[in-house]
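One structure coming up, written as structure tokens, with questions to follow.
A single protein chain has been omitted from the complex, and every remaining protein chain is retained in its original position.
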Amino acid sequence: MTAYIARRVFAVLPVMAVVALFVFFLLRFAPGDPAAIIAGDDATSETIAAVRAKLGLDRPVVEQFLLWVWGLLHGDLGESVFSNLPVTRLIAQRLEPTAALTLATLFVSVAMAVPIGVLAAWKARKLVDRLVMGFAVLGFAVPAFVLAYVLIYFFAMQWQLLPVQGYQPIAGGLWPFAQSLILPSMALGITYMALIARVTRASMLEVLQQDYIRTANAKGLATDRVLLLHALKNASVPIVTVIGIGIALLISGVVITETVFNIPGLGRLTVDAVLKRDYPIVQGLILVFAAAKVFLNLLIDISYAFLDPRIRY
Amino acid sequence: MTALLEVRDLCTQFSTLDGVVRAVDGVSFDVARGETLGIVGESGCGKSVTALSILRLIPPETGRIASGSIHFEGNDLATLGEREMKRLRGHRISMIFQEPMTSLNPVLTVGTQIAENVVRHLDVSWKQARERAREMLDLVRIADSRRRIDEYPHQLSGGMRQRVMIAMALSCDPQVLIADEPTTALDVTIQAQILDLMLELKEKTGTAIVLITHDLGVVAETAERVVVMYAGRKVEEAPVDALFERPLHPYTRGLMAAIPRLDVDAESDGRRPRLQEIPGLVPRLTQPIVGCAFASRCGLATDRCRTTAPPVVDAGGGHTVACWEARP
Amino acid sequence: MTLRILGVLLALVLPLHAMAQEKVLRAVMHADVRVIDPVWTTQTIANIHGALVYDTLFGNDADQKPHPQMVDTYEISPDRLHYKFTLRDGLKFHDGSPVTTKDVIASLKRWGGKDGVGMRLMGYVTDMKAVDDKTFTMDLREPYGMVLESLGKSGSSIAAIMREKDALTDPNTQVKESVGSGPYIFAKDQWVPGSKAVYLKNKDYKPRSEPPSSFAGGKIPGVDRIELLWIADPQTAMSALINGEIDFYEAPNNDFLPILEKAKGVKLLKTGKIDSTQGMIRLNHAVPPFDNIKMRQAMYYLVNQEDYLRAIVGDPKYYKVCPGLLTCGGPYENAGGTQWMKEYNPKKAGQLMKEAGYKGEPITVLAATDHATITPATQVLIEAMRDAGLNVDVQSMDWGSVVTRRANKNPANQGGWNIFVTTSGGVGSSNPVLHTWLGAACDKTPFGWPCDPEIEKLRNAFGMASDEAERKKIATDLQARAMDDVVFIPFGQWDTPLAYRADRIDGIVPNTGLAVLWGITKK
Partner (left out) sequence: MVAITDDLPLAPRRFSLGSAIRRNPTIAIGAVLLIVLIAIAVVGPYFVGNPLKIAPVNRLRPPSERWWFGTDQFGRDVFARTIYGSRVSLIVGLSVAAISSALGLILGLACGYFRRLDGFVMRIMDGVMAIPSILLAIALITLTRPGLGIVIVAIVIPEVPRVVRVVRAIVLSIRSQPYIESAIAGGTRNAKLLLRHVLPNTLAPLIVQSTYVCASAMLIEAGLSFLGAGVPPEIPSWGNIIAQGRTFFQIAPWTILIPGAFLATTVLAVNLLGDGLRDRLDPRLARRL
């Protein structure tokens, strides 16, 4: 088990290295003069020169790269081109809303989607199953931002149950905090839930056809034990895998959801930085998001070892 | 001796896209206390479905017991409530399956899988159940049961897994053990060990065994009485010796001819006689079969065979057969 | 034990007690505070930030009249060449250091090196000298009538008084710290660019005793904390106001005014008589065909202001036809040159252009596709031009691209342009000197580059005029001249009221377009 975990942890390193390289060269290999692009269309040549100097683009590529990596290893992601604040600070002060939104959505989605998927598989081809599948197929097709507006329209505007926008830090009280997350989580989580419910159902259906389920039934075990222990534990690897795959979906969704709900998180920072072409921020964000994703996927990889004894080789 | 298990006119059907499949079509037999009954037939003849029907493990989405009764300990299992059925499975009647590789849950330890059966049916603690599981592992002669009990199925060999299955099935001292092709997936040497083990345990516990197999050799070695099935119907039933000595149904005879025999002398050119195949195809079960199900493949078939189903005829000595042309 | 857990839960669920006591004004402005140096940029939002943090020597009131603010007393020599200012007692920066004339002179110099109005003033100033820590003098080359107005200006880039060490920063570089002596302290550690900027009450601030009016009078901090929140989507901001998540919304979209009017607790407020937006059609004087004055003048026959206003605003309640160049309702509104706007007649326009030598060359219009008001206005213009039989070359692009392309002076077929549409704030547009689009100083005027020495002469004269009657007369001549030259064609004026929760806040200081937040109190 330890060897397995060590191997997974080591496998992360080349991935992050590739991400870092990619992020670095994205800017350097861009068509045209990156400084001119960042400075914007109406920039003067002095502004462009200033941007170039600021990003170190006037130095040899190797030197730039080494400096950049050196900074990276010291937690220095450079400075915003526009607000002149360190990128690490800008990211740090926006971490909480994004982390809260993503994790809340993750937990709620999993907690709801897995039982739904199990139920659908158990009642395969019955009404419940058809409803769940219908939801799953639709949830996969409805764009998050359209759903978000529909939710705002009803829950916030018509019924005035929940806030229209914004984020309340958890330090300001649990209820306001939760309230501010309900609608964004719903909008963000729907695709994710659809995905997990779908895979749970498919995986459970396959497992329920297995001989060992028949064995379990032949032992007269209670239905919940058959479903939740014998079947679900076997079905868990694909489910957990898709939970991992879906994290990318969540992170992409966060960018849109935060924009709609005006949540001051990393997603909105991304959009702002992109629209202003504040490249150091974009670079930093890509690294942070990729690292978050890789880390969560690592946790998932490690969880396999606990779910399926055959993987602990 | 009164029958422990009485199956009467059992009909089990499946709905498929092609129509209703009559997988078991009017089968009746008895199992006596402590007896070993063999059910033989080709794959698809309905013998496994019969077994699953007894435990009501037919997938409810597609299959159902259409008619007939299964009497066991004063209940009709064909209509018994699901709660009562659950209490009965693994306790009064248990079952082992063909594939020991896949019949054990890969993510649970064998100890858990045995113990959960005990906990479910007997009023014992998990700790006691675990101890019982270990005893059962010893009983099925798995060495080092203390270690094995915490292992996962993938750490065991095929033969050991089937032993675990048997230990699991017998852990609550059932009245009937249904074994569906218990040895088919195993090496020949292991097969013999497993069969010996089953017979030995039967002697010890007095459990009746319903042994389902396509292998007449296995039946000959283990069963006391044999039911031969074809296309969902019982075509012949007899004590094992009577059947092998004097098979009455053309199908049974065909089956026997298909067994390679070492006791027949090689022919002059040094080759043994070609195994005889039964020509033709099993009829589709989606349409009601008119007349004898075997008629289309039977060399002896007459017009009567094709129009009227043959009645079950008693040939004496517990030997019955369903054939117009059988000559007792 | 259970009780303790309950207690913890309760503390978590209820907002913290301390926070409940603090009075917080949550305001959504028209933009996000991204730059904290109001001198470095002309952005209005930076100026709103600046007005909270920094104080100014003078403050213009809601009628655009200057009143002393940081200045206690001042003297003007009879020849109007020498000014002497004495600061009030007790002025202190947020870091506790006193405000001295050294800080003031350095700040004015920096401001005068960057801001347009400041540069104009410094053009007249020959010297500024500190007499002592509280008194300084300003000497002028020749009399200039706008000295105090300039120092008290409230539009872009106020004459913010900073610490000397900040003020010595090159005006083309942003200051790093935003430390002023104004009524609110900028909490830089709580600043989240792109989301919010936080200002804390300056407890040491000594407001003047006069009643507040725009930037003049007492700046009395009304709440403990001001949060300028940034909500990019106008609808979200509107909903947040209706839902009570914010207290103050500076720039609601015109389409939402009816909804806001109906919403409970919400009030719309026009902050001043001339608080409005002016529409402008800008012709490029530098390249053919509008280098020909006859061509430009013919364009007047293509503008019926009602058409534009109906397309942009819809409800006549919120708009006003205004045929002059200076804001209608403002102090210098006049009839000079407005005869040009009397007739809408595309046929005649076409005819006049033909006479002026137009032979159907393509006329390039930069058409923004994404702007709430400019886009529909441009479309109305294009329709009218097509009616007149002109060969219209419509270049569709987003507003950002229009802003870029309009700087191009080449002929239209070489990346340049002939016409674009833009808007201007009613407050700035009410004063001929502050209204930069009214200038005609060739390359020194904004895009379109009108070139007429007579107009510039009149603007200077306006600046130097000593009394109001003279100014009014000059304004009339100036407008007539500018309309003859067609520096731009006005297409009307519409309201831009702000919206706020009348059930929660009070005391919005009457002002002139630039939001004044310090007087607001929370109920």
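The letters A, B and C name the chains in turn, as written, and every chain counts its residues from 1.
The criterion applied here is as follows: contacts are C-beta pairs under 8 Å (C-beta built on N, C-alpha and C of every residue); 3 or more make two chains touch, one makes a residue touch a chain.
A quick note: this is a predicted structure, and the numbers were derived from the prediction, not measured.
Checked against the full complex, the one of C:25, C:380, C:419 or C:458 touching the unshown chain is C:380.
Interface note: of B:16, B:125, B:157 or B:302, the residue touching the hidden chain in the full complex is B:16. Chain C meets the missing chain through residues 233-235, 238-239, 253, 255-256, 259, 310-312, 314, 369-370, 372, 375-377, 379-380, 396-398.
One chain of the complex is left out; on chain A, the residues touching it are 14-19, 21-22, 26-27, 30-32, 34, 37, 137-138, 140-146, 149-150, 152-153, 157, 195, 198-199, 202-203, 206, 209, 238, 241-242, 245, 248, 251-252, 255-256, 259-260, 270-271, 274-275, 277, 279, 282, 285-286, 289-290, 293-294.
Keep in mind that, in the parts below, only the chains that are shown with their structure count from here on.
One finds 42 Å separating the Cα centroids of chain A and chain C. Averaged Cα coordinates give chain A a centre that lies 52 Å from the centre of chain B. Distance from the chain B centre to the chain C centre is 92 Å, each centre being the mean of its Cα atoms. Shown for chain A are the residues in touch with two or more other chains, of which there are none.
Of all residues in chain B, only 55, 57, 61, 85-91, 94-95, 97, 99, 102-108, 113, 116-117, 120-121, 152, 154, 165, 168 touch chain A in the complex they form. Touching chain B in their complex are the following residues of chain A: 124-125, 210-212, 214-222, 225, 229-230, 233-234, 307-310. Those residues of chain A that touch chain C in the complex are listed here as 41-42, 80, 82-85, 90, 93-94, 152, 156-157, 160, 163-166, 171-176, 259-262, 264, 268-269, 272.
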